[in-house]
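Sharing a structure here in structure tokens format.
Note that this complex is displayed minus one protein chain, with the remaining chains in position.
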Amino acid sequence: MSSDVAGSPLAPVVPDQPRSGDRTPPTPSSSEAPPRRRGAAAAWAGLKRFIRTEKLGAVSLALITVFVVMAVFAPLLAPYDPLQQFRRNLTEAPSGTFWLGTDDLGRDVLSRLIYGARSSMIVSVVTTVVSLVLGTLIGVTSGFLGKRKDMVIQRLMDAIQSVPPLVLLLFLAVVLTPSMSSTIIALTIVITPSFNRVARAETMRIREETYIEAARATGSSSLRTMVKHVLPNMAAPMMTMASLLFAGVIIAESALSFLGIGTPPPTPSWGGMLSSGARYVELAPWMIIAPGLILSVAVFAFNLLGDALRDFFDPRLQR
Amino acid sequence: MQADPAVRDPDRVADAGTPLLEARDLVKHYQIRKGVLGRPVGTVHAVDGISFAIPRGKTVGLVGESGSGKSTAARLVSRLIEPTSGEVRFDGQDVLAMRGKEVKALRRRMQMVFQDPFGSLNPRLTVGDIVGEPLEVHRVASGRARTDRVVEVLETVGLSGRDLHKFPHQFSGGQAQRIGIARALATNPDLIICDEAVSALDVSVQAQVLNLLKRLQRELGLSYLFIAHDLNVVRYMADELCVMYMGEIVERGDGDAVFADPQHPYTQMLLAAIPGHDPVTARAQERGVATGEVPSASAPPSGCRFHTRCPAVFDRCPTEHPPLYDAGQPGRVAACHLLDEPRQVQRA
Partner (left out) sequence: MIRYVLGRLVYGLVVLALVTVFVFVAITFIPSDAVDVMLADTGATEEQAAAMRSELGLDRPVWEQLGSFLGNAVQGDFGRSFYTDEPVVDLFLDRIPITLQLGGLALVIGTVLGLVLGIIAAVRRGTATDGAVRVTAVTFLSVPNFVLGLLILTALGLWFAWSPPFVYRGPTEDFVSWAQHMAIPAIALGTASMAGITRMTRSSLLENLGSQYIRTVRAKGAGERLVLFKHAMRNSVIAVLTLIGVDLATVLGGTVILEQMFSLPGTGQLVYQAVLDRDYPVVIACTIFYAGLFIVTMIIIDLLYAFIDPRIRAAREAGR
């Protein structure tokens, strides 16, 4: 299985080895061919290459890891209970006791920040994953069906996208009872058309590839062709899109909480913290600066990751 | 399309028994639609009434300039697209009457090799998965047995088990095309349709792949529908030759005979383009060589479709569509009114 790892002669039996003019992509020679790489191993190899070639991507991954750790281990990391009110320490400036100060109800800002990562990450991860799956499903189906059905589906998507996202979210806030799952549903409705758009365009492109015709000629069913040949070939742009939209979802989630129609208080959320801080701009600026910065850094990390993924997958930039 | 007397009787085409594949009066028209409502604004005559037969164990070549309808013909006989009209028989069965499962069963026996060696291989799959796909699709073999079979066909085409886990981009064009051939061989088909299978390759590599295909034919008793725009390549491969122009077969006959003595001015033109091909140079000097652009497939010229470019054009050509006339030797036909002239002279 792994006899081809290293040191194998350039060509085994193949006579047409000299690769003169015939189309040879700039790739490592076959002697460096990687061993069988599937699933986890392939992902790991890809990740290592990504970190090696995309320095900023590596930075973004490090930042994202910090956020994930914050969200997952919040109870271990937070110095205090985020809901505990220190009545004697209202709007206290940052100090050795309260590293990032306290808010108007005497709650520890740092602890709320750490717990806030939870709501933010849960909403963003679930929304992005669900929209990615839904949008891909709709886009691929639409692109495959073509003609009238495609036309109807795409006009529906246009309709959703023609309402400015925040207005649509407000409208949906009226329709749904406020809760975390409502926020996720609303954000999913807003984000799905974007995934659909990319998935559809990719499907249209891939559909014309010869390997799709080859699969059909081989006897592969439509379903199999989609799963085995279409989906894997659109993974790159979809991942890039997911990363960029993830950033957008973080913003939208905090905007909703800021407006008081997202994560309901007292559950800590960055948007909610900003909204209470907005009332104490001069009295307790740390109530704004801390969540404002962490929110921006989170968005920054995912934007950066999206950019890095785009470069990483761009064939014109192959190193 | 007029009925073609020469093909009505299949025995005139096939030399022994029923042919493996038979196409009769195949037509494929594409509607060009425009606007939101899809108003048809024209019709592309991609394939316009072609007939041919592939005898078992033989190679039929299909030549013609780009756009003459060769790929469309290949897709029609393998039922990748539905014809506007016509008939296709594979091993005596009516291909166009086949439903789901039968089509799938047909695919198992009829495989394809495409022009672009890399384009026809999914870049995200390993060689093992690419070549193993037909085995999986047709439930021929799985697991260990699948791997064994894949290695076997890889070795047959000159690759090896070491290539199993590599990706297409790690190969040269010639090697990639071997992978495509291995995939076609996996299910032990009877017929392989090679659509410009070597056109994208270097000349030296071309020869190797062609030799491989020849060897496979000898060893496995394969039949080929061999499509190319390069006459030299087809000449090397084909037992019988069909020359296509604008969706029609304009000349058909034994490969060597057609090369030695082309009857249709279009065939002569194609041969004249080959450096140092004597019979044609002679004729071309007689009549002058055809030039000019291929007319639009959505507005084919009236009468003989070649008349806009033909150096021998005369009064009948623009008005009367030439049927396939007998062209001397048995099995040879060509759609040119010039072949009708001597007879008229005799009759007179």
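The first chain written gets the first letter, and so on, giving A and B; residue counts start at 1 in each chain.
Methods note: a residue touches a chain if its C-beta (ideal position, glycine included) is under 8 Å from a C-beta of that chain, and two chains touch if they have at least 3 such contacts.
Quick caveat: nothing in here was measured; it's all calculated off a predicted structure.
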Based on the whole complex, identify which of A:Gly57, A:Gly101, A:Gly116 or A:Pro165 touches the chain you can't see.
A:Pro165
Which residue, A:Leu132, A:Ala247 or A:Leu309, contacts the hidden chain when the whole complex is considered?
A:Ala247
For chain A, which residues lie in contact with the unshown chain of the complex?
155-156, 158-177, 247, 251, 254-255, 258-261, 274, 277-278, 281-282, 285, 288-289, 292, 295-297, 299-300, 303-304, 307
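Everything that follows uses one rule, which is that only the chains that are shown with their structure count from here on.
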Under the touch definition given earlier, write down the residues of chain B that touch chain A in their complex.
36, 78, 80, 104, 107-108, 111-112, 114-126, 133-134, 137-138, 155, 158-160, 162-166, 169-175, 178, 180, 183, 200-202, 204-205, 208-209
Spell out the part of chain A that touches chain B in their complex, as residue ranges.
1, 3-4, 8, 12-25, 27-28, 30, 33-37, 151, 209-211, 213-221, 224, 228-229, 232-233, 235
